[in-house]
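Questions regarding the structure given below will be posed in turn.
Only one protein chain is missing; all other protein chains are in place.
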Amino acid sequence: MRRGPGKWDYWRPELRSMSSTSEHIRRQLKVRRQQQRAVLATRWRCAQGGLEFEQLDTFYGAIRPYLCVAQFFGIMPLANIRSRDPQDVKFKVRSVGLAVTGLFLLLGGIKTLVGANILFTAGLNAKNMVGLVFLIVGLVNWLNFVGFARSWSHIMLPWSSLDILMLLPPYKRCKRSLRSKVNFTALCVGVLALGDHMLYYASGYCSYSTHILQCHTNHSRITFAFYLEKEFADIMFIMPCNIFTICYGFWINGALTFLWNFLDVFIVMTSIGLAQRFQQFADRVGALEGRQVPEALWYDIRRDHIRLCELASLVESSMSSIVFVSCANNVYVICNQALAIFTKLRHPINYVYFWYSLIFLLARTSLVFMTASKIHDAALLPLRSLYFVPRDGWSQEVQRFAYQLTSEFVGLSGYRLFCLTRRSLFGMLATLVTYELMLLQMDAKSHKGLRCV
Amino acid sequence: MRRGPGKWDYWRPELRSMSSTSEHIRRQLKVRRQQQRAVLATRWRCAQGGLEFEQLDTFYGAIRPYLCVAQFFGIMPLANIRSRDPQDVKFKVRSVGLAVTGLFLLLGGIKTLVGANILFTAGLNAKNMVGLVFLIVGLVNWLNFVGFARSWSHIMLPWSSLDILMLLPPYKRCKRSLRSKVNFTALCVGVLALGDHMLYYASGYCSYSTHILQCHTNHSRITFAFYLEKEFADIMFIMPCNIFTICYGFWINGALTFLWNFLDVFIVMTSIGLAQRFQQFADRVGALEGRQVPEALWYDIRRDHIRLCELASLVESSMSSIVFVSCANNVYVICNQALAIFTKLRHPINYVYFWYSLIFLLARTSLVFMTASKIHDAALLPLRSLYFVPRDGWSQEVQRFAYQLTSEFVGLSGYRLFCLTRRSLFGMLATLVTYELMLLQMDAKSHKGLRCV
Amino acid sequence: MRRGPGKWDYWRPELRSMSSTSEHIRRQLKVRRQQQRAVLATRWRCAQGGLEFEQLDTFYGAIRPYLCVAQFFGIMPLANIRSRDPQDVKFKVRSVGLAVTGLFLLLGGIKTLVGANILFTAGLNAKNMVGLVFLIVGLVNWLNFVGFARSWSHIMLPWSSLDILMLLPPYKRCKRSLRSKVNFTALCVGVLALGDHMLYYASGYCSYSTHILQCHTNHSRITFAFYLEKEFADIMFIMPCNIFTICYGFWINGALTFLWNFLDVFIVMTSIGLAQRFQQFADRVGALEGRQVPEALWYDIRRDHIRLCELASLVESSMSSIVFVSCANNVYVICNQALAIFTKLRHPINYVYFWYSLIFLLARTSLVFMTASKIHDAALLPLRSLYFVPRDGWSQEVQRFAYQLTSEFVGLSGYRLFCLTRRSLFGMLATLVTYELMLLQMDAKSHKGLRCV
Partner (left out) sequence: MRRGPGKWDYWRPELRSMSSTSEHIRRQLKVRRQQQRAVLATRWRCAQGGLEFEQLDTFYGAIRPYLCVAQFFGIMPLANIRSRDPQDVKFKVRSVGLAVTGLFLLLGGIKTLVGANILFTAGLNAKNMVGLVFLIVGLVNWLNFVGFARSWSHIMLPWSSLDILMLLPPYKRCKRSLRSKVNFTALCVGVLALGDHMLYYASGYCSYSTHILQCHTNHSRITFAFYLEKEFADIMFIMPCNIFTICYGFWINGALTFLWNFLDVFIVMTSIGLAQRFQQFADRVGALEGRQVPEALWYDIRRDHIRLCELASLVESSMSSIVFVSCANNVYVICNQALAIFTKLRHPINYVYFWYSLIFLLARTSLVFMTASKIHDAALLPLRSLYFVPRDGWSQEVQRFAYQLTSEFVGLSGYRLFCLTRRSLFGMLATLVTYELMLLQMDAKSHKGLRCV
């Protein structure tokens, strides 16, 4: 049987001769070739265009600073993360990053075991379970990021290659660079998260001092040091109480909070990166609106679309576990907070912290869903441009392109159990509201006896 | 690369020469050209047809009286709203309308702050929160309408242009004019809303008088003036109690109620306007059923459909915030009323007001959903007509038209989180019923002890 | 300015001449012609085939006996219902049927008012509301059936015409005739409903006698007559207690129960009738599997499919109100029964009645959904047959037919708020189960104190 030009080898002679070898080997070679090709193409294009790779507005370039910061908290341990070339960055078992991660897992694990021990002896209930769940989810997240780091190089090479492809003509750059969008998002969430973390301690200290004032006689205990002693009780359980222990307590608490926020920010960043490319793609197709386009160009466009979709589904499958845990955890914490929405609190600062953290969490979760849904929205944009294809320009290639655009879901998902779309966000919010209404009603019931209406 | 005729410029030489300029400028000019074209076309057609623009059954003409009334309540501040030419009506920062809106926002804001202050000192719970939410939603609505007013001219120009296009042959007028439909709806809702508002005061006064009779000894306080003093307690909190203050209380209460009703009525009117055009379009396609239609005509029809869909999505994206707040608020109030469905009330008038306002609200919400869903229903109507296209008349254009009809959702939505369809309405009702059943069951539980079955 | 094949002049001379006859009149004539054609075709075909119309297995023939019975209860008042020719049966304002319906509406209305009066003075709650809802739903149903009777002749003429078409070759008859299926269903439901109705009285009498034995000293009141006096308390409220009043009580109770059951059975019958035709259609397409079929035959098949779909959507829109009320009422009663699922009852017969009526109701509701969903299932059957169309037989007509099969929903719905499909049934059941689980959990809570585990 005669074999025509293959999927990827339409532009290189050496691959065409390779295709005579057996199918089995051909398949296995494919992955390796893909990587090589990405590297080659990157270098070749950069050389040709006279552009430095570092100056390009690639996704890797945009996210690199944040990955560097994450290393300090043992998140996503990658070797050579300081290199500007995505090909150097790989997951290595024997690396400093993984050692840091291991340290965090060990310390976090100990804290979790101590906390679990305290809880199980006291009796587990819905209320005191929250802290334990927070710790366990933290550990799971660290492990998830290790898993994601392992597939990092498999994702980044094709992605960088595609980035370079789409940063040169015929694609046009977006008005706002990827880097500025990512930085803006990270900055906003970062500042808000810092405020949240500080309010946590402030609110905790106020509650503590009032508690001492009312229930104990020894008022000399109302110092921040004593508060921290109570706050980090689980650590004090196995270590003596000194400045080092307290620092350690701050550090591990901070790391867990950073991890939680980083998780969401990372999903948002990835979504921005993917959505930007789909947007550029849509712009390119849009620029052809109403023009007479040769079928070969439509073929090129369609091929680029396939590459984009392949990248999107590669990212989707690699990030499934991260997305799943992030959403599950956020929903759990939101519901838990919603539980306490009618609880009387003592101090204004308690109210401030409660509402601030609830709204911050809701906003962050919505941000994750909304940004991720933009991938899907952007992926569907070219459809309308196809309506304007003139009558004699409507070829089979256009038809296949139109079919391709609608036949698949493009976006992020949690193990494909749920997709990050606006519809899912609405479903989640609706469930939350229904749940809250139930509480509202119960609250109304229990207040009934007291009213004089 | 040779560039053929563009999207819009395939019929005019001067535009075709324009297309030689750079793509970037071309894109930016497009929006301006579109507006100019709409203006030109409008004038030219009216002159040609010997018809006065005012006599046409346009959407702007139908909705204008209601926008004028709305100005008095600071809703949708537009300059030159009294003009019959939609091109004159624009949002201006320095205008009387915006000043009125600002006044309302100021007064409403003060009322809200005073109310919030009273509530937070007394302790916020599910029951007393309702009034505060009503005020806050009111403020948000005023702001939303300001936002919508800003994009008003961008919507009205293409809409009016399309209206004129579809009021002349080959499109046929609908039996009932747009104006009569809009007026009928506004009248019905208006009268019912007025009744609701009056019953509110009547019911409130009755409750007040009974309360005084039973809990207080000073029966001389049972006058309407004292009732109003209690009703407008939040205003009296910062202002002396006199006839002016009471009028102000009536006025701001009335404005908020008007705003709430206008919100829904406005969505309904817009839906009627869009649905009418889609209906006319479907009628035109239907008239071709079974006939031999040249491909060029199908092309024209398809192009009109694209224009209709573009208008619909322009309106959809501009009204997202209005639709979202309207639906969220309605659902909230309905659920809140449902909470009290088994509460014992003192007076028959309390029952009358309670059930009247609940049913009115349910009916209004359903009306919003049902009217909005008609856009979608009407947009799908031409599909069946395409079944009757004869065998030799089935060309590529028809196929593309059929594909176009089914590939997109046409209708209103709240940030695309939910669409205003019958299915959404059912989902909402089902959730409401489930919620009500829960209450029913709890009510049954609490009555258990008293029965002798 | 030169105007080419421009935007505004798409109606070209040849088309204008084509539509020289007024479109408006043409449209209005179409409906009348369609009816006449149906009548003519019916007579002509019967004459040609030498077959008597009465002997054909038409839907009208199958359902006629049940309509006759329904007349006695004032349901669906049609004149000349005893005629075997569907063209004679029409809704007439001045007819015996409508008078009977009016009588029922009057008597039912009085009963409802009396009952409502009693309830509102005693205080409405979730428990005692059931009886009132049952009465109101009954009245609504009578009115709904009057509404449906008005559109009866518009439905039956095309249906009968289609029936005749599909009872002659090339369509083959189904194994089991429509008549036998309808009779079987009606018999089963009828017998079970009769049992349910009898158990109602038996269970009520037992409860009554026990109640008297325990709460009263006057044991002489334990007779069936006294029970009936209590049972029909609302009638006794305005009428003296005698044998006539009791008969009247029995009669109106029976009529309401018959109406409720007839509602569901009627939907089931209609569904069977439609599904049978779609099944026959699928069989015909299936018989062409793998054969070389001329395009003209595909055209004929497609045209028959359009007729079937038109009939289905005509029935769907006419029956919307009936389907909606039926489902809403069934779900309400099921939920209400589920409420009492853990209530302790006194007598075994109470248990028997409770479970019998609950299971009967669940089965009937499921039957409605399952039979109705068969329309949709049968409508999709031809799709698979199209897979077997040989390569050179795959023409445009087949493609259009395939598209037509999947592009629309065929089936019954309640105002298109929900469709009668298996998926809806599952959604309903799932909600019911969730609700029941809630009760289960509350039941478990309240028993907690009593256990020794």
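Order as written gives the chain letters A, B and C; numbering starts at 1 within each chain.
Note that in this section a contact is a pair of C-beta atoms (placed from the backbone, for glycine too) under 8 Å apart; a residue touches a chain by one contact, two chains touch by 3 or more.
These numbers were taken from a predicted model, which means no experiment stands behind them.
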Left-out chain, listing which of the shown chains it touches: A, C
Contact with the hidden chain (one of C:L256, C:L308 or C:L425): C:L425
Contact with the hidden chain (one of A:F226, A:F250 or A:Y299): A:Y299
Residue of C:F72, C:F120, C:F184 or C:F388 touching the missing chain in the full complex: C:F388
Touching residue (missing chain; options A:S153, A:S318 or A:Q404): A:Q404
Chain C residues touching the omitted chain (full complex): 41, 45, 165, 169-170, 172, 287, 291, 294, 296-297, 299-301, 303-304, 342, 344, 383-384, 387-388, 391, 394, 402, 406, 422-423, 425-426, 429-430, 433-434, 437-438, 440-441, 443-445, 447, 451-452
In chain A, positions touching the absent partner: 1-9, 23, 27, 123, 125-127, 211, 215, 295, 299, 302, 306, 331, 335, 339, 396-397, 400, 403-404, 407-408, 415-418, 431, 435, 438-439, 442
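Here is the rule we use: only the chains that are shown with their structure count from here on.
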Contact network partition after chain B is left out of the picture: A | C
Most remote chain, CA-based centroid, reference being chain C: A
Copies chain B and chain C touch via same or different residues, half shared test: different
Rotation angle (°) superposing Cα atoms of chain A on chain B, nearest 5: 90
Intercentroid distance (Cα basis), chain C paired with chain A, Å: 51
Length of the line joining the C-alpha centres of chain B and chain C, rounded to whole Å: 35
Of all residues in chain B, the ones touching two or more other chains: 438
